[in-house]
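Have a look at the structure that comes next, please.
Then we have chain A:
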Amino acid sequence: MPKILLVEDNEMNRDMLSRRLQRKGYAVVMAQDGEQGLEFARSESPDLILMDISLPKMDGWQVTRFLKSNPETKGIPVIALTAHALSTDRQKAFEIGCDDYDTKPVEFGRLSEKIEHLLVEKSVS
Partner candidate 1 sequence: MTVRRLIIFIVMMMLGQASYAWAQDSEASSEYLIKAGYIYNFAKLVEWPATAFAQPDSPIVIGIVGNDPFGPIIDKVLEGKKVNGHPFLIKRLKPTADVKECQILFIGSSLGSHVADTIRLTRGTPILTISEIPGFADRGGIINLTLEQNKVRFEVNVDAAKEADLNISSRLLVLAKVIQQSGDGRKTE
Partner candidate 2 sequence: MKLQNLSIKRKLMLITMLTSSVALLLSSASFLIYDLISFRHLLTQDLETQAQIIGYNSAAAMAFKDEPVATATLAALKAKEDIVAAVLYTPDGKIFAQYVPGDKAAPAVVPPKLYRTGYRFEGGYFDVLHDVTLNGEHVGTLLLRSDMREWSRRAKRYALIFFIFVFASGLFALLLSSKLQRMISRPILQLEDTIRIVSANKNYEIRAENTYGDEIGRLMDGFNNMLAEIQQRDTALLNANDQLHARTEELEREVAQRQQAQEELLKAKHAAEEASRAKSAFLANMSHELRTPLNAIIGYSEMLEEETRESGNTEAIQDLQKIQTAGKHLLSLINDVLDLSKIEAGKMTLHLEIFDVPPMIRQIVTTLEPAATKNSNVINVRVAEGVDSMRADITKVRQILVNLVSNACKFTDSGTISVNVEPITAEGQDWIRFEVCDTGIGITPKQRKQLFQEFAQADTSISRKYGGTGLGLAISHRFAQMMNGHIDVESEPGKGSTFTVLLPVEVKSEGQESPSSETTLEPAKPPRPGASNQDTILVIDDDATCRDLMSRSLNKLGLNVILTGSGEEGIELARRMRPFAITLDVLLPDRDGWSVLHELKTDPELSSIPVIMLTIIDNESLALSMGASNYLVKPLDRERLAVLIEKYRAGRSSKSPNRNSSNRTAEKREELAPTKA
């Protein structure tokens, strides 16, 4: 069962998303903020990370950067969840090193597709 790390500060969103993911068949680890996210990324070794960008203290971009520069964690695919849909945000996401991104409010179907795609890729490489 693939493990997904969900970094999201909003409780309701966290709740919704995690339950739906679990039903989909994923194991879910949740982090409330950037720090926790980093910690869990290292300690839990998830197969994929869903990163909310608008986190308190350290924002999602920073966290992703750290993750991608750490040899331990840089192999874990990251999907950025952003409230903005601007091309700049898209570019930024890729520049930071995100493997994909999606907009909020989350359209679960779309998101699941992206998750699946990345997990498949990862397992192949």
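Here is the rule we go by: a residue touches a chain if its C-beta (ideal position, glycine included) is under 8 Å from a C-beta of that chain, and two chains touch if they have at least 3 such contacts; residues count from 1.
On the choice of candidates, all candidates are chains of the complex that A comes from, given by their letters.
Keep in mind it's a predicted model, so treat the numbers as computed, not measured.
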Options 1 or 2 - which one, within this complex, touches chain A: 2
Residue ranges of chain A in contact with candidate 2 within the complex: 10, 12-13, 16-17, 19-20, 23, 83, 85-88, 91-92, 94-95, 104-106, 108
